[in-house]
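For this depiction, one protein chain was excluded, whereas all remaining protein chains were kept in their positions.
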Amino acid sequence: MPTTNPYDDDKLREECGVFGIFGHHDAAAHTALGLHALQHRGQEAAGLVTFDGEQFQAHRALGEVGEIFSKQEVMKELTGHAAIGHVRYSTSGGTLVRNIQPLFADMEFGGFAIAHNGNLTNARSLRRALVKRGSLFQSTTDTETIIHLMATSIRTNLTGRLIDALLQVEGAYSVVAICDDQVIGIRDPYGVRPLVLGKLGSAYLLASESCALDIIGAEFVRDVEPGEVVVLNRGGVHSLRPFPQKSSRFCVFEYIYFARPDSVVDGIDVYSTRKAIGRHLAQENAVEADLVVPVPDSGVPGAIGYAEEANLPFELGIIRNHYVGRTFIEPTDQIRHFGVRLKHNPNRALIEGKRLVLVDDSIVRGTTSRKIVEMMRLAGAKEVHMRIASPPTTHSCFYGIDTPEKEKLLAHQMTVDEMCSHIGADSLAFLSIEGLYRAMGLPGRDDKKPGYCDACFTGDYPLSLTDHEDNESGQLSLLAELG
Amino acid sequence: MPTTNPYDDDKLREECGVFGIFGHHDAAAHTALGLHALQHRGQEAAGLVTFDGEQFQAHRALGEVGEIFSKQEVMKELTGHAAIGHVRYSTSGGTLVRNIQPLFADMEFGGFAIAHNGNLTNARSLRRALVKRGSLFQSTTDTETIIHLMATSIRTNLTGRLIDALLQVEGAYSVVAICDDQVIGIRDPYGVRPLVLGKLGSAYLLASESCALDIIGAEFVRDVEPGEVVVLNRGGVHSLRPFPQKSSRFCVFEYIYFARPDSVVDGIDVYSTRKAIGRHLAQENAVEADLVVPVPDSGVPGAIGYAEEANLPFELGIIRNHYVGRTFIEPTDQIRHFGVRLKHNPNRALIEGKRLVLVDDSIVRGTTSRKIVEMMRLAGAKEVHMRIASPPTTHSCFYGIDTPEKEKLLAHQMTVDEMCSHIGADSLAFLSIEGLYRAMGLPGRDDKKPGYCDACFTGDYPLSLTDHEDNESGQLSLLAELG
Amino acid sequence: MPTTNPYDDDKLREECGVFGIFGHHDAAAHTALGLHALQHRGQEAAGLVTFDGEQFQAHRALGEVGEIFSKQEVMKELTGHAAIGHVRYSTSGGTLVRNIQPLFADMEFGGFAIAHNGNLTNARSLRRALVKRGSLFQSTTDTETIIHLMATSIRTNLTGRLIDALLQVEGAYSVVAICDDQVIGIRDPYGVRPLVLGKLGSAYLLASESCALDIIGAEFVRDVEPGEVVVLNRGGVHSLRPFPQKSSRFCVFEYIYFARPDSVVDGIDVYSTRKAIGRHLAQENAVEADLVVPVPDSGVPGAIGYAEEANLPFELGIIRNHYVGRTFIEPTDQIRHFGVRLKHNPNRALIEGKRLVLVDDSIVRGTTSRKIVEMMRLAGAKEVHMRIASPPTTHSCFYGIDTPEKEKLLAHQMTVDEMCSHIGADSLAFLSIEGLYRAMGLPGRDDKKPGYCDACFTGDYPLSLTDHEDNESGQLSLLAELG
Partner (left out) sequence: MPTTNPYDDDKLREECGVFGIFGHHDAAAHTALGLHALQHRGQEAAGLVTFDGEQFQAHRALGEVGEIFSKQEVMKELTGHAAIGHVRYSTSGGTLVRNIQPLFADMEFGGFAIAHNGNLTNARSLRRALVKRGSLFQSTTDTETIIHLMATSIRTNLTGRLIDALLQVEGAYSVVAICDDQVIGIRDPYGVRPLVLGKLGSAYLLASESCALDIIGAEFVRDVEPGEVVVLNRGGVHSLRPFPQKSSRFCVFEYIYFARPDSVVDGIDVYSTRKAIGRHLAQENAVEADLVVPVPDSGVPGAIGYAEEANLPFELGIIRNHYVGRTFIEPTDQIRHFGVRLKHNPNRALIEGKRLVLVDDSIVRGTTSRKIVEMMRLAGAKEVHMRIASPPTTHSCFYGIDTPEKEKLLAHQMTVDEMCSHIGADSLAFLSIEGLYRAMGLPGRDDKKPGYCDACFTGDYPLSLTDHEDNESGQLSLLAELG
């Protein structure tokens, strides 16, 4: 959902999705369709770069994929057999056109385009060093750091320079790039963000999630592995492993909320995992009730699992209005408290006099939870038991997810009891961290080698946080630019 | 869904929703919110007229409610304590700004604004007579006929003229109007289209569905009755009954598809009715299967009811992409067959090797059904049993719903067996007409006095079809106008 | 110049220009070019209606002709061998799309389109009577009155109905219309507004000024005569004279300011007339000076004539910036007094220390004159003698020209001496009314039969002012509409 809607700000947000294809005569259209399937990973802007063997073509704009790439005059310019694309959500006022990816640079040995999902944790330190030596940054994205590191590398081919650059950065990244007439896909050594490999006829593809393969009828081949560099070119697919090996730490929140339920990421089916989470939630936190009601849409699979396990009816007690768009009626003070109803309406006839289990995927600031509980009570619910299909979110993410500062996370400020009373529920329960790992099919959390990044629940950050620990000013540019 | 999306054309479409309010200082903002809740009844255009005791203010535009009424400079002009609004879907190229409602006219005794849900079945005949006498039509809507009948009435107040006009028209209508410093709501004598009365503080409201009351926190008072004229003014609510009494024939398809599941229309809760339909569907057409899968979003409540009755798991086997918007990537030939996937993606991990019951609300042309069955098979479903939560749609609607000509309705062309083979399912079954009435809580269909309009299933048209039987040319204007 | 520019409001404004063509396969493109040549007669909106023998096509929009008709997708829809067009400047907030001409109506005997230059002086009275009988007005233009009079006429062909209607209206009008597969041009019996007839191959044309014939290489045939109805159809050109004969009163201000200098209107060449005016101005009001400087652009021909007669150098002492457009930098208070310089800059090097004769075509409110005199002094002029190439404008126009109310006309409020001191000039002189007639080639003004309408200088209004003398409210619609 778009950032300008004031009633939808209570979720963590995936910041990006990427897509790449090599060896298809209609590379741009397939990339546009792939980005459309990944739209949930970033709704603010999208871009696409193609390569025809000699020249690169680009189109980048604010807006949704369907708007940006629906015009024939745009698509017919995007010629070539190779393409990469990006959807983006940005965290702050920095909605600058020059920040829209893929980024592009003319380098000594040719052109280079890159699109990035994730977040570099030492980008600011590297930027300072690069500026000192004469590099000029044009965007405020961390991704541009990679390009300048490449430009100043002494290696004599672009792929080598790219690996050179990535050996210097820290953080989480799944990257797609075009250079030297090939499309390259890279996942960081911990494999924090997803990246899958697909095949369509003789063409190979890369995408953040498998749903982007489905939309174009491509076949899922395998996940790109943590620390793997996959090169797609006229010779097919090649694999390099230039990074020191690490133990994998895939983002567990992709299963809880970010990924689409019809995707398979990092080898596991998202929808079934969400249902399993719902079942474990019911086992851990049973309550007497009449109905299980999901907070739509993200709470639905968890609620189905919960209802099955608890043997309670699953019912659509809250109806979501899908017409909530980019802009809406500016709320005057007197109508502001109806805000949440722009998106959600209680199914009054169903709810009245009932004891409800409300299932949501997570609580961030708690603002929406509070409004929804109140809405259920006004609609006549007798009891409202809130069940959250993840552990309490107590820490910020620095690996590519937009989270509020730790201080604004409700679970950082309060105990579960305090949270329950804050949101006005009759009871509130979260899935335990052990329960989460069990829902993932593991016996529990192995604290030495947990297998997933769960830092938002545990504070156990697998990758160093160089910039975060750096006390220097965070302002990346002295320039504020309109439009 | 907007008309320009080529992949979503296989549903009947409600053509309009209306809203009215009298006696609130913030009438325009409340009307905009009400229209937002009614957006599913018309996505092409919206309009709003307010009255401040002396002057009328209007704003009408193509687009969704949230876009049109999100700007402060628009809202601040829409002053007054009375307002009516309209959302509209139009059937053909006639997307003219001058057709957007509410329509307005300066008449001898003051200004008059009107918004209309439904369809007049003798509008063309009346228009011909009015043109002959010197009336000039500016739009091509049937609604304008009402205004000219009023203008040429000899009654000396506008309310009287409005009733005079409505006594001459045939067809289905729920109308809201402003004149003589009052807001008027009228439902045709058969009550084909819905209209409810609500209350917010001391203000009274009218809306097509109760969900438009919920969004602004208004209280549901009652349905406006068939043939009733409700007048909202400084004296409160008054009721007139100028029409000869008829037996009610509310549109049964409102329960099947048009109305929002969280609405209560004509006294009955939509969501529960849909679930009941699903249960009757399961009783009538049982099949051995592993999963019940809804075609989202309209098939969901029926599928929940079916699953409960059949004691099968309810699962989200098809994921809907809610980012499908007004425009999309123009499909080149090679990618056209992926069209349906822009909106729907199979949940492959769930489906593979399973026997599915697919539940949809209706089949119109059958194009989407066919693609979805094929998609399920490609995703590995072992068997696909299609169950439709309504009887076969064999006849066109002339009462305010956009239906294809009878010849294009799949159920008009084929038997159920032929349809099954056409869409490629292992089995296909529809709810019986008797089952539909039972799901409505009746013992069955009383053929003499059925209680609902079910002409699209039975061909039993309760209201005369004057224009339809008229052989003269259908062109309403010699003028073709761009944008 | 557009209405939103706050620095250009000190001129009278022609309200419309019209164009028509019959018998050309590319009627729309020629009409668009003709309207472009008439753009100075109305910059706010433009419209074009074509007829292909069966159907009418229309496109109307706010903006300049070049913008509105530059797109191929627009032009290719405007098919047919007959077309009429209109450019429009409107006086007030009434910038409504529904007011843009040509207006169109479906009548009993076919379609009818009309475009009108001028102003009907009894439109409001007629409108009241028509509304009483049931006619519904959709615009607030006086032109719509003509259409309703036609609709309610008992004649059985449209041309007859049009003449019927015009026999009932009072005021000034030059009209072009399409009906019955012909293009009709009409000039009111006094011939207040211009209309010329042209020929291009076998096609005939009508235009407000001859410059619209030149742009498409058409030949000037003759002026349409006062009270003449010219019918262009497959049979060629026909002429009717249904009105009682009057003595001609063509608008003399067309020669002073409105018409383009390269036009010939009502038989007389505009540029030469403006130069002759300048010469008579010099004869009547000689002054010792160094330079003659025009206020650009309208003062230029008069200044050339003045300079020749006075034997003084003609110099561009004021440079006009032609980039002043539809919008400009909103003037904060501190820079508001530089306003006039957005459009005019003194040619300082030329002016310094000189005695100037400034020549302008007229003074309306006097605001610009005052600023220009001040600007000349700041640039170092030793003396500034203002000479106006028309008599003092003391009365409002009701015949199709936008003038301020009489009370706001500087010449209504002050004597010439007072005006001189108000604008800060060393001397100020106007052309006399006798001088004006002499410049037109007449011996002087014949007060009984002046030959021109000069009401703005003399108050001698040739046509009745029914609406103006009517005391009823002037509001034409109870509806205020955005956009």
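Quick notes on this one:
Which chain is which? They are A, B and C, in the order written, and residues in each are numbered from 1.
Here is the rule we use: contacts are C-beta pairs under 8 Å (C-beta built on N, C-alpha and C of every residue); 3 or more make two chains touch, one makes a residue touch a chain.
Owing to the predicted nature of the structure, the values given are computational and were not obtained by experimental measurement.
Which of C:V18, C:L103, C:I163 or C:V264 touches the hidden chain is settled by the complete complex: it is C:V264.
For the chain missing from the display, the contacting residue among A:H116, A:H148, A:R187 or A:R341 is A:H148, taking the whole complex into account. Interface note for the absent chain: among C:G23, C:G134 or C:P301, the touching residue is C:P301. Residues of chain A in contact with the chain left out of this view: 49, 54-61, 74, 77, 97-98, 104-108, 110-111, 131-138, 147-148, 151-152, 476-483.
Although one chain is hidden here, its contacts on chain C can still be listed: residues 26, 29-30, 32-33, 36-37, 39-40, 43, 64-67, 69-72, 75, 211, 214-217, 260-262, 264, 269, 271-272, 297, 300-301, 304, 308, 313-316, 319, 321-330, 332, 334-335, 338, 341-342, 345-350, 378.
By definition in this document, only the chains that are shown with their structure count from here on.
Shown here, the protein chains touch in a chain-like sequence that does not close on itself. With centres taken as mean Cα positions, chain C sits 50 Å from chain B. With touch defined as above, chain B holds no residue shared between interfaces to two or more other chains.
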